Structures are given as C-alpha cells and as structure tokens.
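One protein chain is absent from this view; the other protein chains keep their places.
Order of writing sets the labels: A and B. Residues in every chain begin at 1.
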Amino acid sequence: MPAPGAPRTFDVAVIGGGMIGPAVSLGLLERGLRVCILDEGDDVLRVARGNFGLIWFQGKGFGMPRYVEWTRRSAMLYADFAAELKDSTGVDIGHARPGGLELLLGEDELAHRQHYLGQIYQQGGGANYEVEFIDRKQVADMLPNVTLGEDVIGASYSPLDGHVNPLFLLRAMHTRFQQAGGTYLPHHRVSGVRKDGDAYTLDTEGGSVSAPKVVIAAGHGLKTLGPPLGLDIPIRPQRGHIMVTERAQPMLPMPISAFRQTVEGSIMLGVSAEEAGYDDTIDTATLHTIAARAKRTMPQLGNLNIVRTWAALRVLTPDKCPVYAESDSHPGIFGIASHSGVTLAAANAKVTAGWIAGDPPPPEFEAFTVERFHDAPA
Amino acid sequence: MMHRRNTAGERVTINIDGKNVEAVVGESVAAAVLAAGAGATRTTPVSGAPRAPYCMMGVCFECLMDIDGIPNRQACMVSVTPGMKIKRQAGARTVGGAS
Partner (left out) sequence: MSEQACDVVVIGAGPAGMRAAVTAANEGLSVTLIDEQTEAGGQIYRAVARVARTRPADLTLLGPEYAAGGDIVLELDAADITVLHGHTVWQISQDGTVWCSDGTKAKSITARFVIMASGAQERPVPVPGWTLPGVMTAGAAQILLKSAAMVPDGPVALYGSGPLLLLVADQLLSAGADIRVVAETTTFKDYLNAAPHLLGALPASKYLKKGIALRRHLKAAGVPIIKAPNGVSIEGTERATGLRIIGKHGQTFEAETILLQQGVVPNTQASWQLRLDHAWHAAQHYWYPTTDRFGATSLANVFIAGDGAGIFGAEAAAAAGALAGLGVAHAAGNISAAARDQKALPFIALHKKAAAIRPLLDHLFPPPAHILVPDDATIICRCEEITAGQVRDAAKLGAPGPNQLKAFLRAGMGPCQGRMCGLSVVEIMARAHGKSPAEIGAYRIRPPLKPLSLAELAAMDDDTPTP
C-alpha cells in the first residue's frame, strides 16, 4: 500500500478519455503495462461525444501521403479491432465497410472534387489510391431506397470508407479497458506534469499520479499541457454541427460523407466547419444550411424529425494532418493530436500503442512531427 | 379504453387504420384514438413493445402515429380535422418516397 497522499504509480498515464486515449490504452494493456486514463468531469468540451462515426479514407491526407497511408492502415485493421471488442465486451460497435460516397451537387462541385482528389493521388507519386468517380445512375444503383435530388450528378466513391457507432465504440473501449485491468479516473483534470526522478508526476484535481511515460491525448487540453513539456503544437478549435433524426427503417446501405444511417436507424446529418473559437453553442443558421442541403440531396428526408443537434470542436492542426510526437526535451512524454479519432482508433490500438511501449515508430510517423509547424519557412 | 360522457360540439369523421369513426372538434387525435378502441397505438422501434398515450400533454412521445401520411407525429398535440387519416405504427417509421 502506498503511503496516504503518495501518487498512484503506473507504467503509462494517458491524459484524455475520448477516442484516442482509450484506443492507445487498450494496446498498452495488451502489452502487459499498467495504464491509467485521466479524464475530466461529466460536462466538458468533449470532442469524442460529437463524432459522426465515419471511418473515412477518401479525401484524407491532402499534402501528406503518409497520412493517406496511416488512414488506409487503420481502415484495414478495423474489422479485427471491432471483432475483438465484441468478443471481449459483448458490445457491437456497428462496424461496416460497405464503401462510402461523397455526393456531388452540380458540375462545380464535381470539378472541385476531381481536382482535389486528383492532387492527393499525384502527391502519392502514383501509388494506388482507392477512390473513383461514379455517375448519377451508378449512385442510384448503390442507393436503391433513395430518390436522389435532381441536382445530384454523381459521387466520389471509395471502397475503403466505412462507419461505426462512435458512442458504442467509446463504451466498448472503456469496458474493455477496465476488463483488462486499466484504471479509469474521471474527475482527474490534469493541472500540471513535472519530472520527478525517473518518472513524471501528474497533479490533478483528484490527486497525483506518477508514471515514467505520459500520453497526452487530451484534445484541446494539449494546447496548454504541451508547451511546458516541449510539445508546442499549434492546434485550434473548428466547430462542426451534427443533426440526428429519429429512428427510421434502413434506407442508406452505406455512409455518405454528409449522411450516415446508424445501426439503430437514426440518420446523422452533417457536417459543418466554422471558426468560432471555443464557442460550442448551436448556430441555427448552420442547422438550416445542413437541412437545406440534405433536402436538396434526398428530398424524402424532409419529413424526418430532427431529434438532436450537436456542435463539437474539432482539434485541428494547421495542415489538418495529425501529430504523433515524443518530446525531445522531456523523453517519455508523447503528444497526439488528430480530429480523426474514430477513423484512427484501430491503428492507435494496434500500432501507436507499440510505439509508446518502445517499438520503433511506424514509417508514417516521420511525417507527423511537431517540427513541421516550426521549421517551415515563414 | 375511453368513452365520451358528453358529445356536445361539432362532429367530424376521421379514419383510423381504414375504419371511419366519429370524433368531436377540439379533441386531439390521441383522444379520438383512445375512444375508438383499446390497445397499442404503436410498437417501439427498439424492441417492438406495444405502447399507447401516457402523458397526453406532449412530453412522453408515446403517442407517435402516422397522421395524414406523416409518421411519428404526436397524436396528443394534433387536433382532429374532417377526413383525417390516422394509422398505428409498427417499429421504426419508413422514409417515404421523394416529396
């Protein structure tokens, strides 16, 4: 028994109970490490609760082929990851990879999308890029229960796209984490991290915790926790809105970047992007814009009732690509920043955890440095 | 399940699951349906359990019915109108054809 008031000790302390922290923690537990997750209270800025649930490949990684590879790797690992979670916890996270569509309304959108995806392909140096364009007829064949709005002229399609129930994913990861012997500590907001001999001591509102390795997967919390520890990562919030309808009979056999039908039958509608600082209140004009576009794309959605709306704050880096970095000045402190916590959960559990445990970093991580934001010419 | 002790007021004919019944102007659809016969007004999309109006004031959302072709309307919040077509719902609603 530790002396009263002495910090509890772990091999790895993970800051953040959202999508990234628990995924990494599961991999660490598999390697026999003692892990705790330090989380905040009930009603805080929670990006992970505002997730759309897409495991999305097409369009990711503009300007960074390594991010395309990392996304592909996670998409390919997902089926096994989901099966493991279901076997161990009984929670079906609703994973499916039926391919995904981004529907294009009008010639301008098509041209813009062709240009954008074409550049990603070229940046990859001619490597295989699993995205193609399909016409309205092909879209209609893929969506037999949908009557497309007249403006829909086609779509970009990737067989690697899929989806998951993000809330069940969160629950499954938390359940598995505790089953496997992890220590979940809510109401443990970290106020500071200090070097203490061979380990770091983390001071929190709920007492202190000590570990030789610390993973900061704290979303926007990285902004304040990182710099004193040599991880000055210029992340910013970008607000996104989501609307959720009542449950309906199955209608969408595959995710579409702005619509997704959940296993339960709700249709999720999104996704906006606004610069609003840390204001996560709902903006009605944005809801209207999402609704109007949804009705233009699939008029039959019109009489579905909206039951819930959400605004959540994405964790965005300047190039919209992730950061996976170990501090130079504070070895053993790892920082992770990404707005694709759902898509990357499988890779984080299976690969990122190994890197934190001491394996060599996967090749993709050479691109996910902090230095890229500080070395770039002004 | 319910009966009218007094039918003062203007009558209208409405249709519930294909059957014409009389209702009184001012009544909610949920009230008219309760007076027209016992039993569930819908089954749930989660387990298929039978449900019927619970609060009658727009809070519980148990009285969701298909009213004039639009599913999942709160029957306790909609007043009867002549010729209205009301249907019980089974499970999750459909998303009809293009409007």
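Rule of thumb we're sticking to: a contact is a pair of C-beta atoms (placed from the backbone, for glycine too) under 8 Å apart; a residue touches a chain by one contact, two chains touch by 3 or more.
Model, not experiment: these values are computed from the prediction.
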Worksheet item: Of the residues A:304, A:336 or A:349, which one touches the chain left out of the display?
Response: A:304
Worksheet item: Going by the touch rule given at the top, which residues of chain A touch the chain that is not shown?
Response: 39, 41-43, 46, 48-49, 167, 170-171, 174-175, 178, 184, 186-187, 243-246, 264, 269, 281-282, 284, 287-288, 291-292, 294-295, 301-311
Worksheet item: What is the set of chain B residues that contact the non-displayed chain in the whole complex?
Response: 1-9, 24, 26-28, 31-32, 34-35, 38-41, 44, 46-47, 49-62, 64, 72, 77, 79, 99
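As a convention for this text, only the chains that are shown with their structure count from here on.
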Practice prompt. Could you grab the centroid distance between chain A and chain B? Build each centroid from C-alpha atoms only and quote it in angstrom.
Written response: 43
Worksheet item: In the complex of these two chains, what residues of chain B are touching chain A?
Response: 45-46, 70-72, 91-99
Worksheet item: Contact residues on chain A for chain B in the complex?
Response: 145, 147, 149, 246-249, 251, 264-265, 267, 298-305
